[in-house]
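Certain chains of the assembly are absent from this excerpt, and the rest are unmoved.
Order as written gives the chain letters A, B, C and D; numbering starts at 1 within each chain.
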């Protein structure tokens, strides 16, 4: 680990999600750069679908962070579970994908829109934005409202994603889009091209931020 | 330019500043990653010390951005001159160091402090934060108030920098610090170690953001 | 439980704190009103002194809330641990003392001041106020900075409390004061008299809010 | 008046409104608790329908507050007329129902919606929320727009109330509702049951806050 490692933690126990994260990290793995490793949190629920689910992974995440030798961490769930607790536990940098995704969007457009999977996640996202002091830049958040079965159908998902993002751009005046979950990386580039405005995959955004801290730290 | 190039533009015509930027970029140059090139804007004034100076470089910066073959741009002056105009002129990503520095700090601490060189730059910085909708996270901004002669003296600068940053941390409750100019990179790591909280060099922060966009774009 | 019960949960395992809460509840226990019972969370740490400590009690609090037959709940720790998770878990009203204390203060003065025990709790309180969208009304927060030994000395505590509250009133322009912890109830009335402005004990404020919901619910 | 009295003042001179307030207070009258008395302000207009009407009752309200022996006061009109003037005139607690209703809602949901009687009251409510620094939590406000004749028809009112509250919940993402006037108490419980989220009657909310201050004051 000459150049450090970035540990991307999938806080749910679904290995397919971790595999998707791993694929999304490929472009950020560089010769001479830090390793980027993705892991599944075994103690996590199969999906994080409630605040209770998020609470359940906080201390397990903290244990990973304090016992790992990695140089930086990414918590790969769009509710940023355990972010503050993990930051308290270590002086190493810890990134949450919702936070990093939003902040990346702010560098690409004046007002950002968020595509959520489910309407019922949106109130929590709005509260987080208020906590972060970033709500003034939100153009809007809209949900795909797809069932799990529908999400498995890529055409159906793309169609709904495109229409939702267009509404954010054209009705809500967003000029940058954040994909509001950990598993839509594979649509990012295509959606960016279709919309003509920046589209941010939040896990990639957090990994980029982590990459920066590790490279700069190594240079000390 | 197989993997793209990041162009870091020093909008003033002082080549020593450009040399300093170049040194600060070293840790971000990776085998297999994009080149990072630093250039001096010949049309720029020797130093950007007023809003008129900043206005004078807007269209020259735009010309660089529209005529360059680089994949991403960093405008390396803490007043972010021409940032909106350059973004309007290209679909390629353009980063301003004040914006990127602030957003990087928000991922490392809840309230950030800024070290400015001169008190008279602070009102402009405060107005920018209001425009960005980020003022709620500012702990405070304090100036070194060093003359050019004093800035040349590294011990004197370090001493003042440390005392200013300590005041931001201990009196203003900042838990992350942004170095509020393009030329203090060499103090970053030392200051971070002395304070025990994250210290952000804004040019490095912007270059990391640029690095991410280029890597992800190449992956399409 | 003809008229319902309010359960006040001390999330730390220190029974003396619970006894103090119990004493603070006495004025709110009325003939014909709901019972107010105080309990110690056995799973809790001896004191909640970090975000990790707060995280550790979230799911135990949730278990209490979902398994109890009480009609309303008060989480009696000034970091409001588990408040959102508990609200998600039940349709019964759940109150956090920091939130209720702040909102009670807003009904007694235009700008409120908070007395914290320790300076290091203040950043978390400020973040919570931002999340609640209430930061615009904060006059200031100041810490007693007393050691545990000093806190045991009532004269010493009173002296420091009075001077801190006076600074909030006279320097920060607060016209209502919130006692920013679960254990200072016994100073409330005396401090209010000394200052001539409203002083809020947050546990009492939360219990009053709970009392209201139970009485109104019974009336249905 | 062994245990103090709460005086609920209807600032208009319509005794039927006072009778409705009186009925709404029933659940809050407890053995051993303070008396809750409702009075009609004889100098008031028959209805408070303009800012001029509200202004006309300010000094009469002040006279009631300064001459009464009650321990706490509730001004029962959703424009909170005279609230600041009455607070200036006495050190006893004075509550306004709009303020108390909003603050009670903030303890039950993250974003609150308001049901107004008339669209033309809404601008004033929005201004008040801005003054209170609470606008960030507003999901939306919608008016019933019922004539006096229609309001007398309970079925018609319920129907409109339900549809309005559903729009606040489902379109504006409110998760708590405030009844934005002094006379809809009798629909509170039914609406809460129909919606599945908290519904606040503001006069009851203010009376609960008053109840708390009196009980705690007696305990000194």
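Just so we're on the same page, a contact is a pair of C-beta atoms (placed from the backbone, for glycine too) under 8 Å apart; a residue touches a chain by one contact, two chains touch by 3 or more.
Everything numeric in this text was worked out from a predicted model, so none of it was measured.
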Full complex, copies of the single sequence (shown: 4): 6
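Criterion: only the chains that are shown with their structure count from here on.
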Copy pair chain A, chain D: interface residue numbering same or different (half cut): different
Distance between the centres, which are taken as Cα means, of chain D and chain A, whole angstrom: 43
Where chain C and chain D are represented by their mean Cα positions, the distance between them in whole Å: 25
Centroid distance [mean C-alpha coordinates] between chain D and chain B, Å: 52
Set of chain B residues in contact with two or more other chains: 136
Chain contact topology (line, ring, star, complete or other): other
Set of all touching chain pairs, with the criterion as stated earlier: A-B, A-C, A-D, B-C, C-D
Contact footprint of chain B on chain C as seen in their complex: 122-123, 126-127, 130, 135
Contacting residues of chain D [partner chain A, same complex]: 110-111, 136, 173, 175
Residue numbers on chain C that touch chain D, as the complex places them: 26-28, 30-33, 91, 93, 95, 99-100, 103-104, 106-108, 132-137, 188-189, 196, 198, 201, 204-205, 208-209, 211-212, 215-220
